[in-house]
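A single protein chain has been removed from this complex, and every other one stays in its place.
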Amino acid sequence: MLSRMDVNCDMGESFGNWNMGDDAGMMPYITTANVACGFHASDPLTMLNTVKLAKEHKIEIGAHPGLPDLLGFGRRFMNITPDDAHAYVVYQVGALQASLAVHGLKLHHIKPHGAFYSVLKAQQDLAEAVAEAIRKLTDKPMLYWPAPTSAALPTACKNLGIRVVGEIYPDLQYAADGSLVIQRHKHETDVAFACDQVQRYVETGKVQAMDGTLVELDAESLCIHGDGPNAVQVAAAIKQRLKDIGCTVTAVNL
Amino acid sequence: MLSRMDVNCDMGESFGNWNMGDDAGMMPYITTANVACGFHASDPLTMLNTVKLAKEHKIEIGAHPGLPDLLGFGRRFMNITPDDAHAYVVYQVGALQASLAVHGLKLHHIKPHGAFYSVLKAQQDLAEAVAEAIRKLTDKPMLYWPAPTSAALPTACKNLGIRVVGEIYPDLQYAADGSLVIQRHKHETDVAFACDQVQRYVETGKVQAMDGTLVELDAESLCIHGDGPNAVQVAAAIKQRLKDIGCTVTAVNL
Amino acid sequence: MLSRMDVNCDMGESFGNWNMGDDAGMMPYITTANVACGFHASDPLTMLNTVKLAKEHKIEIGAHPGLPDLLGFGRRFMNITPDDAHAYVVYQVGALQASLAVHGLKLHHIKPHGAFYSVLKAQQDLAEAVAEAIRKLTDKPMLYWPAPTSAALPTACKNLGIRVVGEIYPDLQYAADGSLVIQRHKHETDVAFACDQVQRYVETGKVQAMDGTLVELDAESLCIHGDGPNAVQVAAAIKQRLKDIGCTVTAVNL
Partner (left out) sequence: MLSRMDVNCDMGESFGNWNMGDDAGMMPYITTANVACGFHASDPLTMLNTVKLAKEHKIEIGAHPGLPDLLGFGRRFMNITPDDAHAYVVYQVGALQASLAVHGLKLHHIKPHGAFYSVLKAQQDLAEAVAEAIRKLTDKPMLYWPAPTSAALPTACKNLGIRVVGEIYPDLQYAADGSLVIQRHKHETDVAFACDQVQRYVETGKVQAMDGTLVELDAESLCIHGDGPNAVQVAAAIKQRLKDIGCTVTAVNL
């Protein structure tokens, strides 16, 4: 059984006058926050306010860089070059690092968002360009990535000596091959299933796929989506379940 | 007589497919570059390419943050709050610091652009919010500002112990009170006048205003605009003149 | 007593993945919609969807152009030129007219948003440039404007023969001189006060200011804000009150 588990959540996805998610509501139940950096969501002031809020909750903060597509929330594939991918990571991570610096904090990890995640999953040249950026931007670089971490970016990161933290997703469904089944339309998460999935993983190292298959995954963190209708309830229940089964809820050590 | 003079120029003002200025042409004649950070001009890839070019020319690099107005090139007054001003500096400077970090470089100075400069010249609360950001973002913070450095931002910076470097503008005209006369439409700079103004300043610490008045200013740097039609010629002539009169052309020490 | 009253509301202020306001909830209680055009809020698909929804509710549709400042929701003063103001109206109104055309509809009116409203209230040269645009864009141009309609833009419009429709704002407070007291932070509207204000206006042509003064205003429409926490409740109550006192709730005739 795993003795500890990190709980991460995307945060700071509001933009100007538009609000998204209940960041303040989620904070008590998570240990690491993936903060949007202004390309697919967030803005300079939202980033600073999110960092401040996370600091108050003693939550570690990672960067959640996306493609430059506010209108599409960074969820639309764009055909970018390796140089673009490299530059977009440098720019966004740097903006967040400065937002952390003014609060006396350091960056914890990097986790690509949406369609940027998708292209870095598949495209080797882009993955190498981004891994290079991650390596140069921090002293102790760390990548968060859905387990299994055998895709292009986590592989490129491991090749450069960057630590890769696998994640499980208890509020999503798994296919029998361990891949995630992404549903676009937000619906209520089945709290009991999510908690059971977490307990199963902590106790056995396996998640249950849609067809009942048990899939072994290598993860140190679990990711909860903050924009589902019952996200806060899900997060609270998972934290309680982890506590009930004796698993410490704490951030991955930097 | 001044034994040394820094020559700075705005750089990296292209955006995506649109080019502006002859950065490569100016580089041989300047010692510090003010690099746009994506709000009024530039973009992540342009910033990295500009940093690379400046590094090749051994030029020190400062941040040139602007208001979030690409369409207006950051030249239109916008009514922002102190929190906005603080956040815009943190975000833009951070993005450039990361662009420097991947090239193994450190930020040299900060110099606000266009209408952002104008609001920080006059508005005390915004100036204090920005000075606070500058102080927290770097170990050895430095502000570049047109002499005389008695406006709101340089004053707020000095109050926080931030070094303020005064500038003269040989390709602009001065009013008798030492203020600059900004002309929107670009025209050829009178090369002889610009060189004479520089020599006069280096030898006497004074610039000559439009009405002939000699105005005493406290400056360590001179700024040349890179977007004038004969900008490269002006820069080359000034560098030669400084050399001819025995003034070392070198960046302000960090 | 007024025999008829138009009820207008800002609509279509969502942007991409970010939702704002309960457009579908408000539609049953209003007769004209001011649709955002993409500069301060909305986007091409949101505009088309808003037009479709309004059409289903047989609501007349006006354009709600703003300053090009998504991040600031068009609420920050920007120093634009008359040529800019003219072009921003042409572009945004044209985009909405096409969104109407594909649904077989015509534009009903134009109403500037936020800080664009503020500059057009005060700046004569910008007002004339915008009035000229309004005149040229439609066969039967109509401007919506808070009563009294003596500010720069409604005056410039009247000078060009453009019909100006005055509005009252039952969910805002009035100063004794008839000017509106804008509160930035959204709070619950006092439903009883709003309904009484509407009844008072319909019966007497006067609104009650904060100090009790009765102010005579010339209005054919009342505007309800859709982003208040109890906006739908306010709209429903006002419509009922108008019905109760025998005032027909219907759009201003084009």
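Letters A, B and C mark the chains in the order given here, with residues in each chain numbered from 1 onward.
Keep this in mind: contacts are C-beta pairs under 8 Å (C-beta built on N, C-alpha and C of every residue); 3 or more make two chains touch, one makes a residue touch a chain.
Everything quoted here is computed from the prediction, not taken from an experiment.
The chain that is not displayed touches the following shown chains in the complete assembly: A, B, C. Among B:F73, B:F116 or B:W145, only B:F73 touches the chain left out of the display. From the set A:D69, A:E128 or A:E220, the residue in touch with the chain omitted from the display is A:D69, counting the whole complex. Annotation: of C:V102, C:L160 or C:I182, C:V102 touches the absent chain (contact as defined above).
Remark: the residues of subunit A touching the chain excluded from display are 68-69, 71-72, 76-80, 115. In the full complex, subunit B makes contact with the omitted chain through residues 14-20, 41, 43, 70-73, 75. Counting the whole complex, the residues of subunit C in touch with the unshown chain are 38, 43-45, 47-48, 83-84, 86-88, 90-99, 101-102, 133, 136-137.
Operating definition for what follows: only the chains that are shown with their structure count from here on.
Over half of the residue numbers found at the subunit A and subunit B interface occur in both copies, marking it as a same-residue contact. Subunit B and subunit C have Cα centroids separated by 44 Å. With centres defined as mean CA coordinates, subunit B is found 39 Å away from subunit A.
Under the contact definition stated at the top, the residues of subunit A that touch 2 or more other chains are 43.
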